[in-house]
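With one protein chain withheld, the remaining protein chains of the complex are depicted in position.
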Amino acid sequence: MPLSTQSEAGDDQYVLVASLDNAKNLSNILKAITFKDHALFNATANGLKVTVEDSKCLQANAFIQAEIFQEFTIQEDSVSFQVNLTVLLDCLTIFGGSTVPGVTTALRMCYKGYGFPLTLFLEEGGVVTVCKINTQEPEDPIDFEFCSTNVTNKVILQSDSLKEAFSELDMTSEILQITMSPSQPYFRLSTFGNAGNAHYDYPKDSDMMELFQCTKTQTNRYKMSLLKPSTKALALSCKVSVRTDNRGFLSLQYLVRNDDGQICFVEYYCCPDEEVEEE
Amino acid sequence: MGVEIIGKMKFRAKLVDVGCLNHFTRVVNTISKLTKTCTLRLTTDNLFFMLSDKVANGGVSMWCELSQANFFDEFQLEGVSAEANEIYLEFQPENLSRALRTAQNAKSLKIKLTKKHCPCLTLAAELPSLSSVSRVVTHDIPVDVIPRRLWQDLKEPNVPEFDVSIYLPPLKTMKNVVDRMKNLSHHLVVEANLSGEMNLKIETDLVSVSTHFKDLGNPSWGDDASQGPSQDRAAEAMACARVDIKKLQQFLASQQVNPSKAMCNIVNKRMLHFILLHEDVSLQYFIPAVA
């Protein structure tokens, strides 16, 4: 592999080494959660989890399993660091956003541990770029305590149908209301903006609805500004599962296929907007 | 008002080949992306688009030379006088670019110097129509005629005494990298050596990035005096210049035509001199180094 000539003497100085033949398999999925500058990286033997949070009400996670990488070596049980996500993305895409078909950027990501920068080696067409990005102290991610046993309503939809709705959402509405019910309207997204209100209804027997498990009628409101960024993850995904629990917490899980057809996951957790009583 | 008649001027040209029209348009588009105002110098054999290194430009300068015979089917010029058979005009290339843009399917394009509400370069294009009578679009582009006594300030710049001369990597690759680097830093260091290696480097508090190009080749300049300093140079020794990244990015983003030859001369810590050559057009661009 061309990049092996770039590695410094002795890979064992790195606590984490991860390689990809196609850097897009990492950069694309990270774009789906880039709504804040900083991200927490946590690597375990299972793979890489990247977390971005917003005002303690929203959390987005991207999971890239170890199997996705051509090489994934970790010297400790868990390696964590915080890094500027926008800078990282600029580095991962240093050779340009769109490339000629067949030409990919190879990536080797190395981390020596606490206090050291994250080092990236990228290569495309014989040209090599080395990036050293400063890391910060990792913070613990919020635990939303969302567990399957407390899930009251769950639907799985094909992403295409939701993509249009999300891109058309009335941004003058401060909240996005989600209604899930075993009876009409089944699954409804609502906005309340300057023009009036708007509702997007998905019937349970629609051919876009892959799974419909709703036990009770629930209507919850979430801040639009928190959920709007999830549109990026939706755009990348082929399926999405929408779940709410008995507290009204929302879990959105997106199934993303990368360039090589491998599956990764992105999930968003969101607290309900507390200013409004549940109807 | 005291005036002295020093001569009359005439310029008219005609272009009929679609390929030449497209090529000419792309050259003008490049110029319009590089500068808001520039000087057009017309001689019997050539057209020159020039920008001199004023403070207003941030110290960059440009010299673009076209051989008129490769573009125009008819080209007639009468300059300010017999011994100074040239015309210098100052204009906004964006206007010319805009005028050419909508004439790409013209049957013919005529350009001449006219006096309308002010001196103008007038373009008239004959366009296809639904009837037997062609549509004609005319654009009057205001220009300023530059008097002869100012011509000495607009001479072709000399090739500087450079430390390293190197062929550039594919401009598209360079542009992609510089585009990203522009998000990360205000300045960029360009360095190269006589072993065909070139690096682009940025460094800030947050991140450092360096891109390495190899096997680029170094042009030989013959027996020029400028070869002097570099002959004693170690093959691996890098000459470098730190420049405003926006200017480099603007230069790379402006290119509309793939050059047949592209090279960069580096004057250590002073200047980058880019030379892009096509069959019938040459473009030189100078970017000064910053501290």
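Couple of notes before you dig in:
Labels for the chains are A and B, by order of writing; each one numbers its residues from 1.
Assume contacts are C-beta pairs under 8 Å (C-beta built on N, C-alpha and C of every residue); 3 or more make two chains touch, one makes a residue touch a chain.
Just so it is clear, contacts and distances are computed from a predicted model.
Within the choices "HECT-type E3 ubiquitin transferase", "Glutaminase", "SKP1-like protein" or "Cell cycle checkpoint control protein", the name that UniProt assigns to the complex's undisplayed chain is "Cell cycle checkpoint control protein".
Interface note: of B:Leu77, B:Ala99 or B:Met263, the residue touching the hidden chain in the full complex is B:Ala99.
Remark: the omitted chain is touched by one listed residue; of A:Ala66, A:Ala198, A:Ala235 or A:Leu255 this is A:Ala198.
Touch with the chain omitted from the figure is made, among B:Ser52, B:Ser67, B:Thr114 or B:Ser210, by B:Thr114.
Which of A:Asn42, A:Gln65 or A:Ser206 touches the hidden chain is settled by the complete complex: it is A:Ser206. Residues touching the missing chain, restricted to subunit B, are 1-10, 12, 14, 74, 80, 95, 98-99, 102, 110, 112-120, 122, 124, 129-133, 135-142, 144-149 (touch as defined at the top). Contacts to the hidden chain, counted on subunit A, fall at residues 161, 164-165, 167-168, 170, 194-203, 205-208.
In the analysis below, only the chains that are shown with their structure count from here on.
Contact residues on subunit A toward subunit B in their complex (touch as defined above): 84, 86-87, 90-91, 93-96, 125-134. For subunit B in complex with subunit A, the residues that touch the partner chain are 169, 172-173, 176-177, 179-181, 183-184, 205-215.
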